[in-house]
Each structure stands twice: as structure tokens, then as C-alpha cells.
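A selection of the complex's chains, in situ.
To keep things simple, chains are lettered A and B as they appear, and every chain counts its residues starting from 1.
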Amino acid sequence: MTEPSGDVREALIQTAYLASSVLFILGLRGLSDPAKARNGMRQAMLAMLLAVIGTLMHHDIVRFDWIIAGLAVGSVIGVVIGLPLGVDIPMTAMPQFVAISHLFGAVAATLVGVDEYFARATRPSTFVMTALGFEVILGALTVTGSFMAFAKLQELIGGKPITYPGQNYGNITLFLLTVGLLVYQVLVPGQPVLFFLMLGLAALIGVLMVLPIGGADMPVVISLLNAYAGLSASAMGFALNNNLLIVAGALDGASGFLLSVLMCKAMNRSFSNVLFGAFGGTVASSKSAEGLTVREVSIEDAAVRLAYAGSVIVVPGYGLAVARAQHLIREMADLIEKKGGQVRYAVHPVAGRMPGHMNVLLAEAEVPYDKLCDMDEINADFDRTDVALVVGANDVVNPAARSDPSSPIFGMPILNVDHAKSIIVMKRGMGAGFAGIENELFFDPKTSMLFGDAKASLAKLVAELKTL
Amino acid sequence: MATLTAFMQVYVFVLAGFVGFQVVSKVPALLHTPLMSAANAITGISLVGSLVAAGSGRGFTSNLLGSIAVACATINVVGGFLITDRMLKMFKRPGADK
């Protein structure tokens, strides 16, 4: 029974696949160390290449015209989408990009599923039918879901969560209905109409699933969709009895889920709260700021304080990304260091709008990553810090998370900026952050506000610092 | 035998899942965004299935669907890796600082 057939080709294909699987794993592993990361990605690319080569050796492949056409078109569009990003498209667009990219991957998975279904004359075996079912359901759901996420992030449609009574029950019923359809087809095969009905319902779920979620929660949803796309690929692997697909898909599934869980943890919200809570964007103003006054500071004074500070901790936030002022921050830091001050960056895990957002942003400005400190790493040092410079951050420095149980972010671990000897906050006005709540920090006697767009203010600061 | 094959696939799936979880849990927050887009690039693996359909002798519809699938998957792969690499390129080693 385990007698290897003489089929050398099969053996070659399988070897390529095996190597590919291992390379994918090693590739992801590389990401555990910034110094090894790029290398890891090269391994992953090689893995993908091996996967393609292996597949092209497959004896079912009799013609290459369509393949070449597809590869050509895909590569072109891929480059067109991929290249500009990071050059003239801001890194803030990452989530959109990932969403759109998923969309395409999921379309592929779905199409393959449909084709396979008909290739088996709509009557695949129980096992294959189940696999194909999951493939297309997850695929279709990812397609529409990703599109919705994309649309919301690009503000093609309103970013605000759309809710209506009985929403969750509706979705759940819909989901059960879809699965029911699959089960029925497994038992009674050969019903293309039902197959497409199932497909349609899955697509509908994708839409409804994303509707109630606020724009800023999208990253969570997107990496969840990443997981779904992966599982869809795995399902394809089960259907085509292809281990590589199973492995790569499972890797994706795992990383997608883990990442979204980590994000929720860092925002300290439960998974379900993100998915059904319709939190992102709602304006839950708990404590109001009546009778409290804010102190403003002039560019000149701010510059002087920074110039003569022994230790400065920069706290970047979403606003820095919006203003795209990362290069100016870096320039300012260099100036302060020339004057003998020590500058570090306190990076909150959920500062910005996607995991590790601030790290990428500052890395883009060539800030060496040993100066990017994790929250736990640096939180104790604020007490010994002369100036904490908060640039476009809000929720991640909101003391309410510690003190005010009624606050929606209560319990979320935050940066202890308020422990610093003095605080300068740069933002455009008194606008709220993603959580949409007041921030006592801005009224703290130690705090002085430097209003204005971060980029503009920083430019002035840098100019001023040069004169000192 | 068939059952066995099915179960073997499940084994592969489960074990790969374990590996995935363990590998990803070792990725520092510093690299979460690159991880996200790397994972996204890898979803392009559906390219494998697409190629088979596009190159099969099952006739026009299969090939057309397949070809579209190939194109879509390729977009995912190429785009995904491009942007991931660009992001990682930005992470400067300490000291390599200008």
C-alpha cells in the first residue's frame, strides 16, 4: 500500500512542494528578528516560486497559454498596486492595501472552487464536497468582506459602524443557513443552483459582517479575513489533496487569528466586542472637561525646553501618521541629541491604526530600531524623563484607562506619560482620538499643548532648534 | 485507505497550525505590520490551484476561470511580497543609523 509508484514526476512535484512548505515556515520564522526578516521574506518568495514550478510539472497541465496570460496580467497589476505604496502612498494605507490584496487572493480561491465543483460534474465525493464547500464559503466571504473593509478605509462608504436591531441574530441565522445548505449538498450532491445560492449567501455574510465595524477597528477584521483566506486555501488543499496548500493555508490561518487576538488584547477589548461591539467610531464621551483649562506653549518655548532637556521621550500616535511627519521627528531628535539630550521613542502596541504601525512609520524615517522602545520596556523610565513629547497620540496616553472605570478604554495598558517631569502635546485641536473620549492628560498642570498640524509644528520646531 | 489519506491531511493541517501559532507568537510587535502583509502575500498560494485549472484540458470555461484566478492570485503574491520587502527595507540595524 505504501509501494511508491514509479511516477518520478509525482515525486519531483512532491519534493518541490515539501521544500516550499519548509521554506514558508522558515520565512515566517525570520520575522522573529528584524535583522533576519528580509532574508526570511526571500525564503518565502523562493517557496512561492518552488510552488509554481512544482505545479507546472503537474501532468494535468496540458496547455500554458492561459497560464502565461494570467501570470503576465497578474504580475503587471501586482507591480502597479505594490510599487507606489510606501513611495507616494502613505504607510497609513497599508490596511487598505492588505484588504484589496486579500480580495484578489480570495477571488482566486473561490473561482478554483467553483471550477473544481463543475470539473467533478457537480457530484464530488462527500469529503471533497465538504472541502470545496468550505473553500468557496470562506473565499466568497473574504472577497466581499475585504471589499467592504477597503471601501470603509478609503471612505468610499462611511467609516462609521452601521447597526440595526437584531443584526447579530440576523447574521447568525444567515450563517447557519449557509452551512445548512452545504450539509444538504454533501448528502444530496449535484445541485449547482444550491451551490451558487450558498456562494451568494456567503458573500452576503461578508458584507454584513463588516457593516457594524468602525473604520478604526478594521485592522482587526482584516487580519481575521487574512485567516479566512488562509483557511480557504487549506480547504482547497483538502479538495485537491495538496499538502502545500494545506500547510501554507494553515500558517496563514494561525497567524491571522493570533494577530487579531493580539490587537484586541492590546486595545483591551474582547474579540466579540470588536466583531459585534460596533465600538470603533462611536463617540462615548465619559468624563467631560468642564471647568478645566489647557495651557498652550509657543514654538519658541517648546524649542528651548527640548534643546536643554537631558532626556526626551517621544510618544508618536496616529496623528503623526496622518501628518506624515516622521522624517521631521527624526530630524528634531538628531538636533536634540547634538545638543546632548537623549531621545527615545515610546511605542504603544496599538498606537496608530494597525499593529506595529508606529514602528514602520519611524523605521521609514530611518530611526534605528533599538531606539523604538516597547511599552513595558520604557514605562518605568518616564519618571526620570525631563520632557515627554506626545505627537498625535491620544488614547494610548489617556490616564482614564487607569483611573476611570466608566471609560470605554478603562483597563487598557497605557504609556505613563503623566509621570514625566513635563509634557508637551502636539495636536491640531482638542479633537478626540479613535475612542472618541476626553483626555485629562491635556488638562494636567504639567502639560502644555502645542496646537497645529504635527508636520507644520515640527517644521517650525526644527527651524527654531537650529537657531539655538 | 481513503479515510487514512483524509486523516493524514488533517494531521498536516493540525501540525502546520501548531507551527504557525508558535512561529507567529515569536514575532515582536515591532514587525507586526510586515507580518500582516507577509501573511497576506502567502495567501496567494491559491495560485497553485489556479494554475492547474488554467492549464487543464477541461475546456474553455475552466481555462478562463483558471486564468482569471491565476491573475488574481499573482496580484496577491507580487503585490504582497513587494510591499512587505519595502517595509522591511526600512528597518535599519542599530548603528547602521545613517
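Methods note: contacts are C-beta pairs under 8 Å (C-beta built on N, C-alpha and C of every residue); 3 or more make two chains touch, one makes a residue touch a chain.
Since this is a predicted model, take the numbers as computed values, not measurements.
In terms of the labels on screen, the copy numbers for the complete complex are A x2, B x2.
The working rule: only the chains that are shown with their structure count from here on.
Between the Cα centres of chain A and chain B there is a gap of 16 Å.
For chain B in complex with chain A, the residues that touch the partner chain are 1-2, 5-6, 9, 12-14, 16-17, 19-21, 23-58, 61-98. Chain contact summary for the complex, chain A toward chain B: residues 1, 21, 24-25, 27-29, 31-32, 34-35, 37-38, 41, 44-45, 48, 51-52, 55-56, 58, 60-64, 66-67, 69-71, 73-75, 77-79, 81-83, 85-86, 91, 94, 97-98, 101-102, 104-109, 111-112, 114-116, 118-119, 127, 219, 222-223, 226, 229-230, 232-234, 236-238, 240-256, 258-259, 262, 347, 349, 354-357, 359-360, 363-364, 366-372, 374.
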